[in-house]
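Note that one protein chain is taken out, while the other chains of the complex remain in position.
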Amino acid sequence: MELLSELTKEKNVLCVRLTGELDHHTALELRTELDEALKDEDVHHMLLNLEDLRFMDSSGIGVILGRYKTIAAREGEVVVCAISEEVNRIFEMAGMYKVLRLEEGEKSALRTLGVA
Amino acid sequence: MELLSELTKEKNVLCVRLTGELDHHTALELRTELDEALKDEDVHHMLLNLEDLRFMDSSGIGVILGRYKTIAAREGEVVVCAISEEVNRIFEMAGMYKVLRLEEGEKSALRTLGVA
Amino acid sequence: MKNEMELSIAALSQNESFARSTVAAFVSQIDPTMEELTELKTVVSEAVTNAIIHGYDENPNGRIFIQTSIEEDVVTLTITDQGKGIPNIQTAMEPLYTSKPELERSGMGFTIMENFMDEVSIQSTETTGTTVFLKKWLTKSTLPSN
Partner (left out) sequence: MKNEMELSIAALSQNESFARSTVAAFVSQIDPTMEELTELKTVVSEAVTNAIIHGYDENPNGRIFIQTSIEEDVVTLTITDQGKGIPNIQTAMEPLYTSKPELERSGMGFTIMENFMDEVSIQSTETTGTTVFLKKWLTKSTLPSN
């Protein structure tokens, strides 16, 4: 039990709350889970709440970019919120903010995606 | 900071509260500290409160028996309280209860040593 | 006082977290900051993952060797595999370059190592394997705990 992911759907947004450590090992499980949820074609956007993500390495970048492609094909957005300083540095190094948007909290992030 | 020891004197009892892990490495420091405190010849008894001792191996047996000798020479008692099940098993294996007495809590232990 | 340990693990992905926390536990002896500890964990994770995915093509019979030494405020890491090696180190180190896009690798492993460590050097021979040397000077270090 190294990574827990809580998935909920708010209107057309897939909300993903990650708890624990995201590395190559846990990325494999997460990818499967997210792809399952993204089979639901009503989902247009994805919101990643990283508040309880204690660790992430470059495997996390890969798994997020992979799902971004699906969302982008639906002309949706990927929004990240509650990111830690360390994870933010990795996001910046990888140029992630060219394709995804950063918000402070889950509430405000959802609002920008049209969920009240 | 693997082992913290808090030493106080209640009447003629040296009270020792151990927090952390007692092994060969930390036993060396503890021995020095206890021997320093036992230079005070008013000390007749020693009370070991092991409530916050998370780990102990046979090095702990050695350091306690060594101090027991000093106390026994003064015709005092060594009393142990708030011991965990694991540490208790090691005490029993080593036959520690032939020379020292077990009490549940610090208060009752102090009372048996004549401290109100 | 100098202290040193060597860890050898099977090339299994569940050992990635074990490897990085073991290095972190060892380095904790010289009181790194939480940030430095996270950086060290991240680079160990990157190098061990590379050995598993690239060095051994996920063959669990491979072994990975992680040497850690601490001396005063300097941490040295050496992560070695006896896998297939890197044909072109220059190319491999370019940000975003990956030879395994099909596994959703991001090509950011070496870039992260270079950002989080003070020295990175790679030695690799095709068919005999790869060694990554990493070095970091801790900033807020105190004297070694002994």
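We just call them A, B and C in the order they show up, numbering each chain from 1.
In the analysis below, contacts are C-beta pairs under 8 Å (C-beta built on N, C-alpha and C of every residue); 3 or more make two chains touch, one makes a residue touch a chain.
As the structure is a prediction and not an experimental result, all values here were calculated from the model.
For the omitted chain, the shown partners it touches in the full complex are B, C.
Remark: the omitted chain is touched by one listed residue; of B:63, B:82 or B:110 this is B:63. Set against the missing chain, the residues B:9, B:25 or B:107 yield one that touches it, B:25. Listed here are the chain C residues that touch the chain not shown: 1, 3-10, 12, 14-15, 18, 21-22, 25-26, 29, 145-146. Where chain B meets the missing chain, the touching residues are 2, 21, 23-25, 27-28, 31, 55, 57-59, 61-63, 65-66, 85-86, 89-90, 93-94.
FYI, only the chains that are shown with their structure count from here on.
Centroid distances from chain C, each centroid being the mean of CA atoms, peak for B.
One inter-chain figure worth recording: chain A and chain B are separated by 53 Å, centre to centre, where each centre is the mean of the chain's CA atoms.
Centre-to-centre, using mean CA coordinates, chain A is 26 Å away from chain C. Averaged C-alpha coordinates put the centre of chain B at 44 Å from the centre of chain C.
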